[in-house]
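Apart from one protein chain that is not included, each protein chain of the complex appears where it belongs.
Read from first to last, the chains carry the letters A and B; within each, the first residue is number 1.
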Amino acid sequence: MMWLARALLGLGIWATGFSLVYALHGTGCARGWPEVALAGGVDQHAAALWAGWLATLAAGLILLLRMPRVSAEAGLRHWLPRAGALMGVGATLFTLLPVALATSC
Amino acid sequence: MLGGAAVLTLLVLVLLAMAFGPPRKVAARRWTHGLGLGLSLPVLGVMLAAGLWVGERVLPRDDGALKIEVHAVQWYWEFTAPGSDGPVMTRDRLILPAGEPVDLVITSEDVIHSFWVPQLGGKMDAIPGRTNRLRLQADAPGVLVGQCAEFCGLGHAVMRFEVEVVDPDDWEDALRATADNGEAEDD
Partner (left out) sequence: MTDSTAQGLTGTREDAQDEPLTIAANPPQRALGLHRELTKAWANDSGWWGQVTAVNHTTLGLRFMGTALVFFLIGGVLSMLIRAQLATHDGAFLDTELYNQIFTMHGSIMMFLFAIPMLEGLSIYLLPKLLGTRDMAFPRLTALGYWCYLFGGLIMLTALLFGVAPRDGWFMYTPLSSAAHSPGINADVWLLGVTFVEISALAAAVEITVTILRQRAPGMKLTEMPLFAWYILGTSVMMLVGFPPLILASVLLEIERAFGWPFFDVARGGDPLLWQHLFWLFGHPEVYIIFLPAAGVLSTLIPVLCRTQIVGYGAIVASILALVFLSFGLWVHHMFTVGIPHMALAFFSAASLAVAVPTVVQVFAWIGTMWQGRPELKLPMYYILGFFLTFVMGGLTGVMLAVVPFNWQAHDTAFVTAHLHYVLIGGFVFPMLAAAAWWMPQITGRERVRGLGEAAFWVILIGFHGTFFIMHLTGLLGMPRRIDVYTENPEWVWLNLTSSIFGFVMTIGFGLFVLDMALQAFMGQKQRRDPWRAPTLDWAMPLPAPAYTFASIPAPRHLDKEARDVTLPLARGEGLLPGAPRRRREFLVTSLAGARPDHVAILPGNTALPLAVSATIGAFVLLMLAGLYPLTLLPLAGVAALVWLWGRGMVRPVDEAPIPVAPGWQLPEQGLRRRTLGWSGSVCLLVANGTLFASLVFGVGFLAVVAPGWPGPEVQAAGRAALPGVVLAALMPLSGALAVRWAEAGQRRGSAGLVAAGLGLLANAVALGALAWLAAGHMDDPTQHARDALRGVLAGYVALHAFIAAGLGGFALDQTRRGEITPAHGGVLPTWRLWQDYAAVTAPIAAVLAVGLGMST
């Protein structure tokens, strides 16, 4: 059972990070974070979103690095957790890309 | 986009047709990873980038563009444009200057409606308690048709309006003429 939980971990990190960044985005727009300037010309909204994105990415990468490399022949029980971690990192990269590319509010 | 879709559909159909035949040795990864990931990821990446780029370009900005208020009511539209001596309201008829970006400021009186002029692209919901903005630009003079796109009850199908696109110099005159007509129709 533990391996199944580990297989879900990567995508779980994505789900948590995605919800977190979306919540930060909505809260920031409602509370006027883009108007709050922090050091270095970054506003509070962008800083929060980048922090959320990078933290999620970091969590996913740490998980991925801790997964032993195995081939598909090693059996699903060994292969799936690593695949799950990879999918989590991929999904985090792709779905939160707009943090870097889109107008915030 | 439609052409790309047609090509991809054809690709799948050809692969399916080729499947009918003697058994072959198949490398699983070539199908699941090679075609499954290799084909989908680049296509989707390009689509995301293109969608973001176009989406960013059509966002309303604070660049002093003409602002017209759009108020949706079951089942008609009120447009309020800034005239040189005070706002001018027209009903079910929107007057736009050709070739200029216009920001529509959209609100609703009762239920959710949606402002849509198919030929101008884009649509934006009118939601009670909220103010939405939509940037449009009509390129050439003419008369277009708009309609409510969000189901809003019994009068949904007939909640239509006309968009009169005029030369920017004639815009205010057209606005006044329509406002008068609007009142006359109301009586």
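Simple rule for what comes next: a contact is a pair of C-beta atoms (placed from the backbone, for glycine too) under 8 Å apart; a residue touches a chain by one contact, two chains touch by 3 or more.
Everything numeric here is computed off the predicted structure, so don't read it as measured data.
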| item | value |
| --- | --- |
| Chain not shown, its touching partners among those shown | A, B |
| Residue among B:Ala65, B:Ile127 or B:Ala177 touching the omitted chain | B:Ile127 |
| Hidden partner chain, residues of subunit A it touches | 1-4, 7-8, 11-12, 14-15, 18, 21-23, 25-27, 29-31, 49, 72, 75-77, 79-80, 83-84, 87, 90-91, 94-99, 101-105 |
| Where the missing chain touches subunit B, by residue | 1, 5, 8-9, 12-13, 15-16, 18-26, 28-33, 35-37, 39-41, 44, 47-48, 50-52, 54-56, 58-59, 74, 106, 110-112, 114, 116, 118-119, 121-125, 127-130, 132-133, 145, 147-158, 160 |
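Following the convention adopted for this analysis, only the chains that are shown with their structure count from here on.
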| item | value |
| --- | --- |
| Centre-of-Cα separation between subunit B and subunit A, whole angstrom | 32 |
| Residue numbers on subunit B that touch subunit A, as the complex places them | 29, 45, 48-49, 52, 55-56, 59 |
| Partner subunit B, residues of subunit A touching it in the complex | 72, 94, 97-98, 101-103 |
